[in-house]
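I'd like to ask you about the structure that follows.
Missing here is one protein chain; the remaining ones are kept as they sit in the complex.
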Amino acid sequence: MRSFGSIDLLSFTTAFQYTVLLVIMALALGAPLALGFATMRISRFLPVRLLAAIVLQIMQGIPLLALLMFVYFGLPVFLGIRMPPLMAVVIAYTIYTAVFLGEIWRGGIEAIKRTQWEAGASLGISKLQQFRHVIAPQAFRIALPASVGFLVQLIKGTSLAAIVGFIELTRAGQLSAAATLQPLLVYSIIAAIYFAICFPLTLLSRKLEVRLHGSR
Amino acid sequence: MALVEIKGLRKSFKDLEVLKGVSLTVEKGDIVALIGRSGSGKSTLLRCINGLEETQGGTIEVGERQISAKMAGLREYRQRVGIVFQQFNLFPHMNVEKNVTLAPVLTGKVSKAEARKLAEECLAKVGMLEKINAWPEQLSGGQQQRVAIARCLAMAPELMLFDEVTSALDPELVGEVLKVMEDMARQGMTMVLVTHEMSFARNVASKVVFMHQGKIWEEGTPEAVFGDPQTPELRAFISSTHH
Partner (left out) sequence: MNQFNFRPLFRYEDAFIEGILTTLKLAFQAGAAGLILGLVCALLLGRGNRAINLIIRSYIELIRNTPPVIQIFIIFFVFPTIGVRLPPFEASVVALTLYFGAFVTEIVRSGLASIPRSQLEAGHCLGITNLQVFLHVVMLPALRNIYPSLTSQFILLLLGTSVASFISTEELFHTAAFVDSRTFRSFEVYALISAIYVSLVIAFRLFFFAFGKLAFRWPTAR
């Protein structure tokens, strides 16, 4: 046992970088997939739509923890490979982001009236161009507050990566709490760090929400 | 003794004075029609009578009792005064019967067993008996408004207040509501109504009150007010209501 000190704070700093890394990778890899998932959800082809609906139903029905364990312990068995923790958690959070952010964006896309697509079509531009130039900018504006809200969700969610021993902020807290036997102090500091990141984002999300509805 | 006695009533919303010293007497059995442009203070006056607005000066007496929004016994007072709103304000989650009997049952006026009979009586008076089991959203505006009137009648009020009750209705539905009000007038109900229906004011009211800029500008019998307006404001108002 040792007392809480600068070594703990140093480890938090390092671990925090991994939390940030995890968030950035989940977004970088998950966002394009989210767009794909959103288009699957509104696809004209029933099998595609059905598949997306089933994936959504499952993802909304299992705890994030179960997804993490599944990818970390289950998938290597399934594929017959060993997977480093970073890769496993990045895969898990990428799936998580793809589905939930995708669902938010689907809401944004569907909030745009049918007539906007038709107006695009009447200009003789392709379906993709209609989406890119007419629908996406409007949908983006509508989905932005909820997307920022999801970012907060994702940041909080990365705390669960601790379960597979990935040393991000929460895991560093656990280790420090065990070493110093001062869990309350340690977890209060960890909580404060999360709060310092998440609260401004929550405020931003709310501000965007107000702006969106104020302009309606 | 008059049923309603209002003296020097003043009412402001923040810096805007809406009632600038209004005095009005309503005798038992009177049908008083408040007319005037929007913003003249008629609806506010009506709401003050029911204790919905706090006032800044003057007095309201109903049945020799001082009325204010903060008085003790406001609840009991309101059980004796019915008010019908422009937007009906029926309770969407109760069927017609429940809307009508809610207050009588909760205040102990009737037992649950007698409630159905009371609802039937009151709904028959407004011609809505066959809709006793309907939901408010299934009714037309005119029908909803008649149920709202029945809801007031169920409390057997001494005084009824009507706040532009036909203004939110499609033109073809106005008549059925006015007819119910006419019936009530004929049966001796004391009524104060804010209305834009000039022919109703002319034909049914016992007294017409023209309000302008927060004051009672002119009042009198329908014949006097409509037939011989004294002020240019009333004259302008009357001619503006002839389409």
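Just so it is clear, A and B label the chains in written order, and each chain counts residues from 1 on its own.
Criterion: contacts are C-beta pairs under 8 Å (C-beta built on N, C-alpha and C of every residue); 3 or more make two chains touch, one makes a residue touch a chain.
Owing to the predicted nature of the structure, the values given are computational and were not obtained by experimental measurement.
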item: Selected from A:13, A:126 or A:188 as touching the chain missing from the view; value: A:188
item: Touch with the omitted chain, as defined above, among A:10, A:28, A:42 or A:58; value: A:58
item: Chain A, residues in touch with the chain not shown (by the definition above); value: 57-58, 60-67, 69-70, 73-75, 77-80, 152, 156-157, 159-160, 162-163, 170, 173, 177, 183-184, 187-188, 190-191, 194-195, 198-199, 202
item: Touch residues of chain B, complete complex, unshown partner; value: 50, 52, 75-80, 82-83, 85, 87, 89-95, 102-103, 106-107, 135-138, 151, 155
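As a convention for this text, only the chains that are shown with their structure count from here on.
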item: Where chain A and chain B are represented by their mean Cα positions, the distance between them in whole Å; value: 57
